[in-house]
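Missing here is one protein chain; the remaining ones are kept as they sit in the complex.
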Amino acid sequence: MQEGTVLPAQQVNRDLLRSILDPPGWFWPVVALLGLIVLVAFGAAGYMINRGLGVTGMNRPVMWAFFLTNFVFWIGISHAGVMLSAILRLSKAEWRRPATRAAEVLTVFSLMTAVLMPLIHTGRPWRTIYWIYTAPFVPYDFARGIWPNVRSPLVWDPSAIFTYLTSSVLFVMVALLPDMAVLRDRTTGIPHRIYGMLAMGWEGNSRQWKFQIIAGILLSALILPVFVSVHSIVSWDFSMTVSVKSWHSTIFAPYFVIGAVHSGVSAVAFVLILLRQVYGWQNYIRHEHIDGLARLLMFVATAWFYFFFMEVIFGFYGREADEIALRSFQFTESPWNIWMMIFVGSTYFLPMAIWLVRPARRNLWIMSIACISVNIGMWLERFLIIIPGLARKQMFTFDWGTFRPSPVEIIIIFATFALVTMLMLLFSRVLPLIPLYDIKEGDILKTEIQIGRRTVPATFRED
Amino acid sequence: MVTNRINHKWGMVVDLDKCTGCQACVVACQSENNLPINTKDSFIQRRAYEWIRIERYWEGEYPNVKARFIPIMCQHCENAPCEPVCPVFATYHNDEGTNVQIYNRCIGTRYCANNCPYQVRFFNWWEPKWPKTLRNHLNTDVTVRSRGIMEKCSFCVQRIRRGELTVERQEGGKLDHKTMGERNVLPACVQACPTSALTFADQGDETGPVRKYFDDVNEHEHHGDRTTRGYRLLEEMATKPNVIYLKKVDQFPLTNGGNHGG
Partner (left out) sequence: MAANQAHNAGMWVFPRAEEVSGDMAAKSRAMPRPMVAAITVSAILLVLGIIGFVARAVDDGFTDHAPWGYYAAIFSFLLMVTGAAPLVALVFRFTKSHWRRPLSRVSELFALVGILNLLMFIPLMFVLPAINNPGAGEEAMELRRTIWFEVPIGAPHWWDALGVGFLAVLGLAILWLASVPDLAEARLTSGGMRRKFYSLMAGHWFGTKRQWEMQKAGLAVLGAFYFMFLIWVHFIISTDYGQSLIPGWKDSIFPVLYSLTGLQASLGLILIIMFIMRRWGGYQEYIGISLFWSASKILLGLSMLWVYHVFSFMITYWYGRLEVEQDILKYLFTQSYGGMFAANFFFSFVMPFFLLLWNPVRKTAWGPALAGVAVLIGALLFNLRIFVGAFNAGDVYQHALNGVPPAVWPDIWDIFMVVGGLGAAALIYLTGTRIFPLISVWEIKEGAMYQRMGTFIRGEYLILAKPE
């Protein structure tokens, strides 16, 4: 009945700290390889910044393309962390325990990666200092009277993203305190001092636990509105654009948020499967956890499909010539129609078919395929929103265009995936990606009750 | 600096009946405003700079076809969609009714270009270059834009300023509609147009050449009520452009009706 055995605390420590205290041999070669990919991309970006944005495939109707697609994609991935940690923590779902830390860390790193995209997208990154005055600790340029235009969604954007970044870093740090203390006690020399500093004098007395729990719950509740606002504001970058018919849709905010949750939770499931395989955490990331994520994803995916359906049907609803032209480009002209089919199939129908079958949900290989498929689909979703809308903007048919990415863009896009993977791996080298104390707490609260002749798993409730 | 400037509200009227699609305006604009030379490559990449461009549409089916031309430049909308979306105020509306771009504020988000329904904003994808022989032709009154900057038609604001300076300083006159009207402030495209299809003047000037068209279009929302041939591009967007187009009067319309495909 009960999956997984309750392990003694020492065993939990030993297993979960293996990635830090006893790293596997493949670690540095893999990091070096990923680092090489990232370096190549830095080279490509440097070349682009040196020569000008002309080296990309962007052109007059299609002024936003791969970089912005990738930006929205990574912002979307970053929504998993809060979705899982905060909502599942507030709803006291027991199966959240091993997933929270990985999700939160993925949030932080994917947000950082996402922020890189608009910076290089402008072509002259050093000028973006005038843009990010809304970021924390960046002073306003009072002296020269240069103010950001608060009416612009592009000013709302950095405000929301930096708030989210700050609060999710805080969220991770609060959750890390007890584990930092564990590491402090198991290291010597300089690492010991660094962990000691980060643990902020954690002793594990009941007063500290109480504050840590209260802080966790408060942050969960407070971060939820931030989380919703971030992707809503990203969507408003598009839906405030009156000239692009397919963007100017009232549903964009919730549609983007649910899409972000969809891709983010899939990404977390994939990361958990990877962690289980590479660090041998079979006892912690169990089939029931992946199964729980898959069942959550079934709901999220269907909700996403509903919003997608609304977005499309109200595109046709207007019976306006310009929007019909845009939609027929999107849905009927090759190669866009093929991408469209791949997108809908891989975002909804393929993974849904997998998740509906219980053995498939519990097969890690098949689950990985479903999760990757969702993310390919969600990347294409953003791409298929951004490009056709711009390529068929208004009825000036003389100005219609299309888009073809250049190698520079493709290299940079691929490297962002390497970058996030590398950062995650490096994080796992210094801090545990599965919360030690949360696992132990779950084990303590676990119990069983006897109903008739059967033993049923049960948990103690704290309220 | 001109001190006692009156508030102008500039406007342009484009008579499509007179436009022959000769592209003289395009060339004039090119040399007046320091636009880089459009090469074959830049057209193929769809990155040509044409602050004013002639769009060509075919009407009817071959062989029974007619070519239609429409010059499109920045419409200097009163309610410009490009303005609110810029995060750094690089584009704004000045008190003369024109939409101006501040080059050294622009950071290159290109949001304004996305939100422009007329697609008249141009991004400097490359550092602009001129052949050696053209080094000395650059207009000293106009900034040379570097890469990463958005640019667009300015209604030749440098010519307007020079007109004002001439009236006030050199001729010692007082700035008003009459004196400015006599100075005949002309953007390069208007000056170059061989058929006088383009007219540029102050809308505030009661007796000026553009006033009656603006009055007519502003007062009558429905095309049927208008006494002139005037209309604005994409009127349903309510951007209120300061450019008015006059409909083509076709003496010999196509018999098969024709479609407006591109």
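Here the chain labels run A and B in written order, and each chain numbers its own residues starting at 1.
As a working rule, a contact is a pair of C-beta atoms (placed from the backbone, for glycine too) under 8 Å apart; a residue touches a chain by one contact, two chains touch by 3 or more.
Just so it is clear, the model here is predicted, and its values are computed rather than measured.
> Looking at the whole complex, which of A:S232, A:S263 or A:S346 touches the chain that is not displayed?
From the options A:S232, A:S263 or A:S346, the contact with the absent chain belongs to A:S232.
> If I consider the whole complex, including the chain that's not displayed, which of B:N7, B:T20, B:N64 or B:N79 touches that chain?
Residue touching the chain left out of view: B:N79.
> Pick out which of A:A253, A:L326 or A:M340 touches the chain that's been left out of the picture.
Only one of A:A253, A:L326 or A:M340 touches the chain omitted from view, namely A:A253.
> In the complete complex, the non-displayed chain touches which residues of chain B?
Residues touching the hidden chain, for chain B, are 79, 81, 84, 236-238.
> For chain A, enumerate the residues touching the unshown chain of the complex.
Touching the chain left out of view, chain A contributes residues 1, 90, 94, 225, 228, 232, 236, 239-240, 242, 248-254, 302, 306-307, 310-311, 313-314, 316-319, 445, 447, 449, 451, 456-463.
What we mean here is this: only the chains that are shown with their structure count from here on.
> Roughly how far is chain A from chain B, centre to centre by C-alpha average, rounded to an integer in Å?
Measuring from centre to centre gives 45 Å for this pair.
> Quick one: in the complex, what on chain B touches chain A?
Listed in rising order, the residues are 45-48, 55-57, 72, 81, 84-89, 105, 107-111, 113-119, 122-127, 147-148, 234, 237, 261-262.
> Okay, in this complex, where on chain A does chain B touch?
51-54, 58-61, 63-64, 118, 121-124, 127-128, 130-131, 146-149, 151-155, 237, 240-244, 390, 393-394, 396-401
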